[in-house]
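Right, I'll just put the structure down here and ask away after.
Shown here: the complex without one of its protein chains, the others still in place.
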Amino acid sequence: MLPSRSKLSVVVFLLPPLLLYAAAVLLPIVQSLVLSFFSWDGISDMQFIGLANYRHMLTGDPVFWRTFANQLGYVAICLILQLGGGLVVASLLATLTRGREVIKVLYLLPAVISTVAIAFLFQRVYSIDPVGPLNTLLDVLGLGGQERPWLSDVHTVLVAVSAPEGWRFIGLYTIILYAALLTVPRELEEAARLDGANQWQIFTRIRFPFIRPVWLTTSIMATTYALRGFDIPYLLTNGGPGQSSELVTTYMYKTAFTSTDYGYASTISVFIVVECLVAVGLILLVLRRKAV
Amino acid sequence: MSTRILTRPQPSATRSAPPAGQPAAARRGPNLYRVLSRVIIWVLVVVQVYPLVWVFLTSLRDERDFASGNPFGLPSSLTLDNYSRAFAHGHLGRYIANSLIVTLGSNLLIVVCGMMGAYALQVLGFRFSNAVRAMFLVGIIVPVQIALVPLFIDYSKINLLDTYPSMIIPLAGFALPMAIYLFSSFYGYIPRETYEAASLDGAGPYRIFARITLPLSVNTIVTVVMVNSIFIWNDFIFANTFVLSDNLKTIPLGLQNYIGAMGKTDWTATFAAVCVTVTPLLLVFLVLNRAMIYGLESGATKG
């Protein structure tokens, strides 16, 4: 705490951000929470129905649970790509001697392209009729038997819609993790090497524990962004085929704006908020416990 | 005093240039490992850069060539026709100007409010600061879609619909938590003694903010601005919900002009428009990338 601070100065500095935040985020959240106890189509009178929306969501709506399972899969794939991939690439980048700055910029590029263009591109990449690059590549590698319409196959579509989202932000996480890796004291690594530790042991015993705080931050960022994922699945498959790539977020959007069931859509939003809070809690729990 | 701050060890600068050749790894690790890692790095560069190149090449394709030819091959002939269609069917200049206004306006709000909030939470400190911090963190998590209907009705009540603020306020509001988080991490970096010394010199909280915190925040500001600009520049959902008139349309709404009857899309013109509209963002990105990456890194290493 700053010794010379006054109560007034705290208020002066805190008030503008609080006002903005309250007007744009808190108020609509509270409004959604209230709406979740109503049945409302936007144009007729609102009807208070108590917990009926929650009851329907938890016990009477198999589509909802399907989308929840999909969302978990989506998060898992995004995390593997963004955190796992990011860590591997960051480690590799650390061995590089020249051109690292340029490469870091190049890695960030996909983030600037609009999702509309990305969705269109990946639709081509996954295509089989006409044959797209992925299926061509499989053919070249002698895996012709694995060729398939990736976005139409109910078994592969979830992975196929998750991958572009994971890929877009690999650069971001690579850079963050790379910076963290640079802070690992080299003397520690050298000492371990002299003790005969191999690369893997150095990584798990020395590097990773050292970057754990950063890992925690990036995990929270990546998880919550993935739980909010919307654009690419919506544009690429619109949830299909069937509900194979429908996420909780796209389902909520459709419930609100296709079915005009704002009450139920708000219930699903409340679930998304809770889901994110639980996820962050779990991450903190797991990573803190390991650290002790 | 200021020299002391500036010479504070910079996290990446200290270790960003390890001795050339990494002798340890070179001696021990088999050459195969090094070659393999180079290959992976460059393959990934191709994977990351290719989409942008692809969008650009497609924007130069003839429509028929695009429809029937191999979309990944080189175009059989180059044409600027798509660009003339892109400019003819939409007021691209207008859209870019609107996107600039919205992006700059939101960023201004995000940066000012973000710095103030972080300063109050991290530097000034107060009794319920942890609760307030947690409340802001909730915003990182909340999906923006839930705010659409309530905000729309609120805005229509106060006649804010179809104005720049109707886009700027929610865009800034939803980006604020992340900004506060990044600024707070960075402010946690500035050593206590700096503030204490300044306080002893008789500086109040406002002067400390203006003289110490603000000048030191430049890199973080750039990071916050860049990360948010990427999202705001491409935002569709708020713009589509709150904007009605043509002269307020931003780029993502403008891209819709290439959609024809029953969902038929003029893709080559769309990509031409994407190329035109991504250029300002890309230029800023290329110019400011060092500061941005530095900001990301310093935010990260604080953890």
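As written, the chains take the letters A and B, and residue 1 is the first residue of each chain.
Just so we're on the same page, contacts are C-beta pairs under 8 Å (C-beta built on N, C-alpha and C of every residue); 3 or more make two chains touch, one makes a residue touch a chain.
In the analysis below, contacts and distances are computed from a predicted model.
As stated in its UniProt record, the chain not included in the shown complex is "Extracellular solute-binding protein", which appears among "Allophanate hydrolase subunit 1", "Fumarate hydratase subunit beta", "Biotin-dependent carboxyltransferase family protein" or "Extracellular solute-binding protein". Across the whole complex, the hidden chain's contacts among the shown chains comprise A, B. Interface note: of B:Pro51, B:Gly90 or B:Pro205, the residue touching the hidden chain in the full complex is B:Gly90.
The omitted chain makes contact with just one of the residues A:Pro209, A:Gly242 or A:Gly281: A:Gly242.
Across the interface with the omitted chain, subunit A contributes residues 30-31, 34-35, 37-38, 40-46, 48, 50, 63, 123, 126-130, 149-152, 154, 236-243, 254-255, 257-262.
Annotation for subunit B: contacts to the undisplayed chain at residues 64, 67-68, 89-90, 148-150, 152-153, 156-157, 161, 236, 240-241, 244-246, 256-257, 259-265, 267.
Just so we're on the same page, only the chains that are shown with their structure count from here on.
Separating the centre of subunit A from that of subunit B, both taken as means of CA atoms, is a distance of 16 Å. Note for the complex: subunit B touches subunit A at residues 11-12, 15-16, 18, 20-22, 24-25, 28-29, 34, 37-38, 40-41, 44-45, 47-49, 51-52, 54-55, 70-72, 109, 112-114, 116-117, 119-121, 123-126, 132, 135-151, 154, 169-170, 172-174, 176-177, 180, 195-196, 199, 203-206, 208-209, 230, 233-234, 236, 252, 255, 267, 270-271, 274, 278, 281-282, 285-286, 289-290, 293, 296-301, 303.
Subunit A contributes residues 1-7, 9-10, 12-14, 16-18, 20-21, 23-29, 31-32, 35, 42, 89, 92-93, 95-97, 101, 103-118, 120-121, 124, 130, 132-133, 167, 170-172, 175-180, 182-183, 186, 190, 193, 199, 213-214, 216-218, 220-221, 224, 227-228, 230, 249, 252-253, 256, 262, 265-266, 269, 272-273, 276-277, 280 to its touches with subunit B in the complex.
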